[in-house]
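Accompanying notes for the structure given below.
In this view, the complex is presented without one of its protein chains, the others remaining in place.
After this line comes chain A, so read on.
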């Protein structure tokens, strides 16, 4: 342990963690405390016409209100859009990430990854406005689709649920491609070779060897994409018009127009809890499926071992 002298010497004057105190304080004062205040507001109510919040009467009524049928419909729609959007991102990104990580020559991969990141670092709002231009009734796409007869009305593209879904998939696709790419990149090529040598076809090798090994990347991608999708507020505002309302827009309107901070706070808390529950469920589902597949395809070499060694064989198989 050659590091020790530095640490001890530094520790005598000033403990090292002091360096993290400014960031810690900053994030506590402007992230943790504001959020606690929101949680506190969510237990209050909107007092009369002009007030925004009051905590004189404490209740869970705002949560009941947030779950009332008007708002609940939008919660459900948001959940569906985010689930479908995340799944679509996964399906679109999977072949591309696999191609980039295993078929493209190694020296070109960096360039492709950089290209995936360019849209991600371009203004989110501007990219979404780009789609608004593409989908607009005066745009070339609407003209073409009307000409061909795929749509009857050039106004049918923009301000729809479909447009919002397209925008969601587009905006978060880089966040799915990158972790998948990293995951595929780390899968040892020799394992695939071994699988093929043992007689498995390419499809079987992909689904039984490569894909299970890339599971951490898949989970990371799903989490990275699903969470911001649930809270998105820009995409529905730009592409959805009145039809594409999502929870984000609902919360925003409680704070900015209805001036009902208590209800808006309750909705925000519900949004966070709902997101967390879905993420935990999805991760456990993926691990569960992986475990089942693993159990089914587990190979024990040799004859059926006596009961006491069976445990060890399983350990070997899992390792």
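The rule we apply is simple: a contact is a pair of C-beta atoms (placed from the backbone, for glycine too) under 8 Å apart; a residue touches a chain by one contact, two chains touch by 3 or more; residues count from 1.
Criterion: contacts and distances are computed from a predicted model.
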One chain of this complex is missing from the view, so tell me which of "CopG family transcriptional regulator", "Acyl-CoA dehydrogenase", "TAT leader-containing periplasmic protein" or "Putrescine ABC transporter permease PotI" is its UniProt name. "Putrescine ABC transporter permease PotI"
Given A:114, A:148 or A:190, the residue that touches the chain left out of view is A:114
Return the single residue from A:46, A:62 or A:127 that touches the missing chain. A:127
Option touching the unshown chain, where A:80, A:99 or A:144 are the choices: A:99
From the list A:136, A:160 or A:208, which touches the chain that is not on show? A:136
Which residue numbers on chain A touch the omitted chain? 2-3, 5-7, 9-10, 13-20, 22-24, 26-28, 30-35, 37-38, 41, 52-53, 92-93, 95-96, 98-100, 103, 105, 110, 113-119, 121-134, 136, 138-139, 170, 173-174, 177-179, 181-182, 202, 223, 227-228, 230-234, 237-238, 248, 251-252, 255-256, 261, 264-265, 268, 271-272, 275
